[in-house]
Structures are given as structure tokens and as C-alpha cells.
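Got a structure for you, written out below as C-alpha cells; questions coming shortly.
Just one protein chain is left out here, and the rest sit where they should.
Order as written gives the chain letters A and B; numbering starts at 1 within each chain.
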Amino acid sequence: MRSCLSAVCRYEFRMQIRKRSLWISTIGLAALITVAQGDRGPRHLPAGTDAAVVMGSWALLFSMLLPIGFGMVLADRLVRDHRIGIASLLAGLPARTGALVAGKYAGSVAATAVPGLLVLCVAAAGEFVHRGDPALFGWAFAAFAVVLLPGLAFVAAFALVCPLVISAPLFRVLFAGYWFWGNMLGPDYLPSLTGTLLTPIGDYPASWLIGERALYAGEPGWLSFLRPEPGGGAALLSVALLIALAALPLAFAGPLTARRTSS
Amino acid sequence: MSLWRYEARRAGWPACLAAPASLLATLALAAGSAGFGAPPPSVHGVLLSGVEALVPLAAAMAAVTVVSVDRCRELQLALPARYPGTLARRLGIVAGSGAALAVLLTAVLRLTGSWTGPRSALASVLVWASPLLGLTGLALLVAVLGRSVVLATTTVAVVWLCEQLFAPVLAATAWSRPFFLFLTSRAGVADGWGTNRAVLAACGVLFIATALLLLRRPERLLTEEEA
Partner (left out) sequence: MDIKISGLRRRFGRVEALCGVDLEVPGGMFGLLGTNGAGKTTLMRILAGVLAPTGGRVTVGGHDLATRAGRLAVRRRLGYLPQDLGLYPDLTTREFLDYIGLLKGLDDDAARRRQIGELLDMVGLADVAGRRLKGFSGGMRRRVGIAQALLGDPALVVVDEPTAGLDPEERIRFRTLLAHIAGHRTVLLSTHIVEDVAQTCQEAAVMAAGRVVFTGPVTGIVDRARGVTWEIVTQGPPPAAGVVVSAVGGPDGTRYRVVSPVRPDPAAVPVQPSLEEGYVALMREAAVPG
């Protein structure tokens, strides 16, 4: 079971990391964010700003758009197995469906995490040239782990499983709309998940690193019980909730894949 | 007529459902907003945003699907009917159904006094038609150039999202204002609105024409898995 899981994870990682579209979208989006961040972006934080604040801001900035590309990349992953005829082959193996799904999920998250971490490290290197603070690199890893990674784990789970039900094209439309509505649309404008603990953009962890409200975390709005004051505890709760939510679609992945293979 | 019926089936249900789904989402958001206690002007703003922002997004994503997914592509490319023409019929069906629904919703909103867009009926069409042309044209061009669904859908999603995120800056800056997709819902029918609509539509036509020119080399449509 364990060897099967690690094998699937390893090869899934290799397949995803070799995807040209993964790298093109990462580089394109990272460049776009860096250029378009405006005067309030982390590039313009005053000299002497704490490294945690600088890298927390970069991580939040990247997590606004990078997961969009990753979600699009992963959206046809399980559907593609059926399209290219590999699903029947996998179904005939002694490996359990749960292990296959878990391995693919872990491999996919790892593959999207690598370019995500790399762009944060490049941002840290750029900031190091100006600020000369080596702690920037350490905080790049920390910011990646608490701001970007939980969001990637959340997006990967839904991007892998939802297209099995609603088709990849429809998922992509809904995903783009959801990302804006659930992450960046002000809660005073419309009832939305923006600013709640369930925001995969990492608003709460980023607010914790920055030491003040990063975007909308905790702002009054719909589902007020999910909008505690930002802080260390709220950030950890947000990460835990996102990971727990990611497990939800994965629980259905096995039966959905089996149903598709047998139909 | 039967050819059009077949092409409607070939466009696929996700592509044909995209526009109705976007309008349903608009209505759901407006209902949620009203239920949340938002004043009527805010609810009207949500409806206008849906028509201007969600319909073009759905149409552009559907266009990518229509161009990128075809089980019989190799056979189609060997037929005497030109494949770009076949794709154009499918895209026409998707765009036509979206347009019909958008016109219907606009008419209903105008009749019920919930419309906050331009007063003229023709200008009302441009609220959704111009961004639809611009975004769909971009989607088609990237899909043909990149031969990748992922690249095309990511580009559409990111352009759409960035224009939402940086709306105040894009609407206020002179060079970006003509290219801003959501001028009606974000800045109203103010100075430069007509220019903005014309530029967006012209860009869309230009993108579509370029994509069609590129499609004169049929192997441009074969993806990595097919080639």
C-alpha cells in the first residue's frame, strides 16, 4: 500500500512537473504579478521592513493568481486518464483506488508546489539584493508553507475531482468565477467567502505574518462565525480547515473514477 | 439546417450550458445580495456585472473548449468542408445562444427597471457584446497559438481576474481605459464608454481574424497528444 502510494505520487509528480503549461503559466503569472503589483505591493515596502512582512506580502500576492494557473493545469488530470485510455489499465491493477487517488493528489500538489516555492525564492533573492537580510529566505519558506501551500492543496483537490462530475471546461469557468467571488470580492459588496477562514488565498496566515489585516481577513460579513480576528490561532485554524475541506472531494474521487471507468 | 443541428451537438453540452449557467449565477448572486439586505442599487449593480463580466467569461471558456476538443479532428481535417468553417458554426451556436440569453435578460431588466446600463437598446447590447468579442477573440487566439487548453483558459481567467482586481486603476488610466472589459459596471456610462466598446470589439475581431488566418495551417489544431 505504502510503496504503491509513493510510486504513484513519484510518477505523478514527474508527469506534472514536465508539463510545459505548468511552467509557462507560473512564469507568466509571477511576472505579471511582479510588474502589476502597484505602489502598495511588497516591492515598495520601506527599507528595514521585517522580513516576515516582506515575504508574507509576496506570498499573498502570488497566491492571488498562481493557484488559478495550477487549477487549470490540474483540471483535466483524472478526466485525461479516461480520455487516453489509461483508466482501465489502472483499474485492472491490484493497487487500491484510494492509494491511486491519494498518490495522484500528493504528486500533483508537490508538482505545483515546486514552481510556487521557486517563485517565492526568486522574490526573496530579489528582495535580498535591496534589503540584504538573509532572513528573507527563511521567511520565504515559512510564508510558502502557511500562505501558498494550503491554498494549493485545496485547489488541487477540487481541480482533480470536480471535473469528473461537471466536465473540465465547466469547472474552469466556475473556478475562475469562484476565485474572484470567494477570495477577492469585498464582503460588503456581496455575500461571499472573502475574508473568512475558508479563503484559500491565505488571507489569515498572511495577516498573521504581516501583523495586520492583509486583505479582508476577519472583516464583518456573511458567515460571521468564520470571521475571527486575525492572529496566530486563526491562521492555524484556517490552514487546518482548508486541508480538511480538501479531503472532502478526495473522499469521492475513488467512487467517481470507478463509475466513469465502468460506464 | 441538419448540419447546424449536428454542430450544436458537437459543440457539447458544457459549451452550450456555459452562458445559461453564467446568467443563472448572476441571478443567484443578485438574489443572495438582496437576501443579504443589500439596497436595490447594489442588487442592480450585481445584475449589470453579471451581464458584462460573467457572460463573456463563460463564452470565452466555451470557445476554448469548442476549438480544442474534437474526437474526430484528424478526419475533419481531411474532409472537403473547411474545418475553420465547421468551428465557426460551432462557435456561432455557442455565441448565439449566449447572446440570445443576454438580450433576454437585458430586456427583462429594462422592463422591470433594474437596468443601470446605457439607455439606448443598441448600446445595451454593447455592454456584454464588446467584452464577449474581446475576451472570446483572445481565448481563440491563445488556444490556436498555444495548442493548449490550459494555456488558453488560464490566460482568459487571469485577464478576467486581473481586470476585476485592478479595476479602479485600469478604469482611471488613460491608456488602459479603452481596453478595460468592465467599464459599464465599474465606472458607468461615462466619457470614453463608446470608444472603450469600439476598441474591445475591434480587438476581438482582430484576434478572431488572426486565429482564422493561423488556422489555414490545419496541423495547428493537432494537439501534442494527437500529433
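Just so it is clear, a contact is a pair of C-beta atoms (placed from the backbone, for glycine too) under 8 Å apart; a residue touches a chain by one contact, two chains touch by 3 or more.
None of the values given here were measured: they were computed from a predicted structure.
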{"item": "Chains shown that the absent chain touches, full complex", "value": "B"}
{"item": "Residue among B:A28, B:C72, B:A121 or B:A172 that touches the chain left out of view", "value": "B:C72"}
{"item": "Missing-partner contacts on subunit B, residue numbers", "value": "2-3, 6, 9-10, 70-81, 86, 217-219, 222, 226-227"}
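Here is the rule we use: only the chains that are shown with their structure count from here on.
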{"item": "Separation of subunit A from subunit B, taking each centre as the mean of its C-alpha atoms, in whole Å", "value": "26"}
{"item": "Complex contacts: residues of subunit A adjacent to subunit B", "value": "19-21, 24-25, 28-29, 32, 36, 38, 64-65, 68-69, 72-73, 75-76, 84, 166-170, 172-177, 179-181, 184-185, 189-191, 222"}
{"item": "Sites on subunit B touched by subunit A in the complex", "value": "12-15, 17-18, 21-22, 25, 29, 32-33, 35-36, 38, 42, 46, 54, 57-58, 61-62, 64-65, 69, 148-151, 153-154, 156-158, 160-162, 164-166, 169, 225"}
